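My questions will all concern the structure given below.
The other protein chains are all here in position, but one chain of the complex has been omitted.
Chain naming follows the written order as A, B, C, D and E, and within any one chain the residues start at number 1.
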């Protein structure tokens, strides 16, 4: 079995973090490839960034299809271009955001998302609504830190994360907390210990789901939302 | 006042239809520009098509910003890349789908969408959910015809449209029907007469809303979903 | 084109405020009439008030129908008797509350409503639920001031409005704020400047939408919620 | 204990039907008054009718308050003016529609409403949405008969009612059917026998709930939706 | 008419409280039996407790069916095993939680639940979602006291209840407060007086509804959720 874990940005640092995390949990019998896109932004922090990265993500997805991969993990907590990619892919693509929220449903009554900057709260609310999961959503709270800051200032992340996590649990009714940014990877154990609730790391969760489902050839439906587009004339 | 009506594909036929429709209803005191994107697919029929068209749509949006336009109408019933465009635009952008559904709320208890092909029903259901309007949604039914066919075979469109429209009204509870594809433009009067309910033509509805709101400098919020992205390093 | 902007109460002060606001933004080519009802309460602050005002609102609506008006704007943020009025009207009626909330959907992920007194919060929550817009609703907060106070004590309105607005944005996730009372008209620019989000003035928003849609003969559906009632025998 | 069952229209025939139904089930220890309004339409079949009847309904409600009644049943399946009446009443008012839907929740997973004419389906959908009960709503189907016809043509009502009821149960998932019009009173037993599900007669259900709750002085809240309005200056 | 009020645990103290409360409000013409289960836990504070108590609750329900009772009130604010019991019962069973929430809908726009311990907040949220009542739900707040403590430390209950109740009303938008635990019985009048909103005591509310509906032979539907199970072979 071959699985591609794709970092849909061009940050080598993030790709390395993802590779480390996934390698630690991957099965021996899986041919695991962790890659980043060839070109594109160093971080995806907006719809604009995500949309511009699409051709390079698609390139990797098409290559994985051609090379007989069994599943693709889109390793960013924003599921960039996931509908378009599924339209073009015969093999399953698991977005780290969507998959992790699906799993969070199995672990408690409501989940909260920890995000980076304030304006991302709105984006996460929209995503949860698009996914139809508002009835299980306890809310989102932002660290008010940038992606790089989060990766670098561990102490500050933990301090604020614990403060926000307590509010999520006590005020918002969260029972499960989802780390809503790849740059938070690595903080989950310390947060879980301090907060006493499951802290989900999207990339590893998603990888394990993809790995398991690839064994049984699970694949997305092609009759509706993800129907293969017909070729278009271009100008 | 200057308004850009942008056809986000490269079909000259569709651009002409849009220009005809909008010119008929535009105010004399508005400097109206109807354009299509410079490059891109001839039709947007999938998330894939939409995403690939984005750079060319953005190009026009940025030009309109630079040239002092007051509002932009995105003249396709799929609102391609609208979040990304709003992130990058200081002037308001009105998507034909989103705007028409907002106006449909004012005209009856529930609206239905008439779409082209069967698989588009799923896409429309997802859009309505993303917009949070399911409680006002009576459903979607497909003509099972392609975009070109719809533009060319008027008799067939009317025959099927009337048959589907009756089901929307009698079985689904629709009071308002939204024509869910630019290629349906021009059929609204005959459908309305036969079905006895408002048939909304998204491009003209959206244009008139944009024109009116531009007079009072209405603009989208930049603190959340549409916050301006910071520049990214590219590889 | 002729448009009636109807103040559904008998306060001359409020009618003047409305007239000033609308005259400032109305097109030259529109025959604009701003009126108040002939009899009725000086303010509509309850369902009771609204229901008692109905015959006098209807009187104006029927006159506008008879005199060939193209659209009516109901200039109060409670849409008094709007279903009944639409049942009896062949020309479109745009309620300031309903229309403004529809437009707010186009400007950000979630909107909040600023209202007068505490108990009005419940009323607004019910309205939003009736309209099916809860998924886009960030909440409502009250100034705890009466209608007259709001009109007179500008400084206090601004002070409290800024305080509440910050909570709406930071705690509730609002990206757009709707001024939920006609008496707040005129404060929008200062609030917008201080809060950094769009502050919607319902009467002007609704007027501009009505004006634009009247150009294309948009009208409400008469097959369901707004079907024309058959005459009744009275005792 | 004194309870007023108020027919909010001026049809003596309907008042008699209500009186017969309620007298049959009322407790001996209750001082029961069944009345109709003094003036107003003979039937309430639109928001317009309901709104015009309001002053006469209010008159009766205020009289009941003054005379020490313990509860009021509003005996029409449209709850005409119920918010306004509750604003003005210190004693509880139970609307036949709202109360019956609340009780239907206790008897099965989903309920359906049988209504008179086609356009009333939209009205009932709006009511259910306003009440926040859509998740328990299996839908509404219309007899396509007028109120008088329903009262007179029993055979036709039963024939169509059984046909529609079967569709409600088999296609729509209804487990409980609510008779959505006072004129249907008396058909419930035969429908229940033929359809094998509870058929709820709103007036008797609501009367019995009101009677029971009056024993324990249950009353509606006055801090929000039903806050007592302040007196208004009238012109 | 015979009604069984069943305490589904084995606490004699609680059974006595229930008996006192119900006896005070019961009609003279009703043969009222208040009982507790023969065996089982002294309190039901978890799904585990509830499930283990089921055989003993069922025993009482079957006995009541055999002895010609007209209705059963399940006198605990968790409705233990209510679906299973309704499957096996021909006579109606009214759960104190479900019934009280249905009645709360008639008394204000939104209700809140006062519960015992923090983790019960999640349980109540799940119940409300299962019942499909989230649109009318203002939230739940916990006293952070155990069942016995609540019964014994009245002063502390009142102090915290008033503090939490004010937050429910002012911050959460509650207009009606439901006492979410049998052990809170008796505190309602003092809380209502201090908070100025209806405080609902589930057992008495539910008893009065059951009593009233029993007069008209209301019964739950047996075609769907509560269909009678076929006998099973056991190992």
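One rule holds for everything that comes next: a contact is a pair of C-beta atoms (placed from the backbone, for glycine too) under 8 Å apart; a residue touches a chain by one contact, two chains touch by 3 or more.
Note that the structure is predicted; figures quoted are calculated from it, not measured.
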Next item on the list: Would you mind spotting which of A:17, A:48, A:117 or A:136 touches the chain that isn't drawn?
Entry: A:136
Notebook entry, point to check: Hey, which of A:108, A:146 or A:186 is the one touching the hidden chain?
Noted result: A:108
Next item on the list: Among A:33, A:158 or A:219, single out the residue that touches the unshown chain.
Entry: A:219
Margin query: Touching the hidden chain in the complete assembly: which of D:49, D:116, D:175 or D:211 does that?
Written below: D:175
Note to self: I need the residue numbers on subunit B that touch the omitted chain, in ascending order.
What the structure shows: 118, 121-123, 125-126, 129, 134
Checklist line | Missing-chain contacts mapped onto subunit E | finding: 10, 38-43, 45-52, 54-55, 58, 81, 83-84, 87-88, 118-119, 121-123, 126, 129-130, 132, 223-225, 227, 229-230, 232-235
Next item on the list: Mind listing the subunit A residues that contact the chain we can't see here?
Entry: 25, 27, 29, 92, 94-95, 98-99, 102-103, 105-110, 131-136, 169, 173, 175-176, 196-198, 200, 204-205, 208-209, 211-213, 215-216, 218-226
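In this text, only the chains that are shown with their structure count from here on.
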Next item on the list: Averaging only over C-alpha atoms, locate the centres of subunit A and subunit D and give their separation in whole Å.
Entry: 51
Next item on the list: Just give me the whole-number Å value for how far the CA centre of subunit D lies from that of subunit E.
Entry: 26
Next item on the list: Find every residue in subunit A that makes contact with two or more other chains and list them.
Entry: 118, 121-123, 126, 129
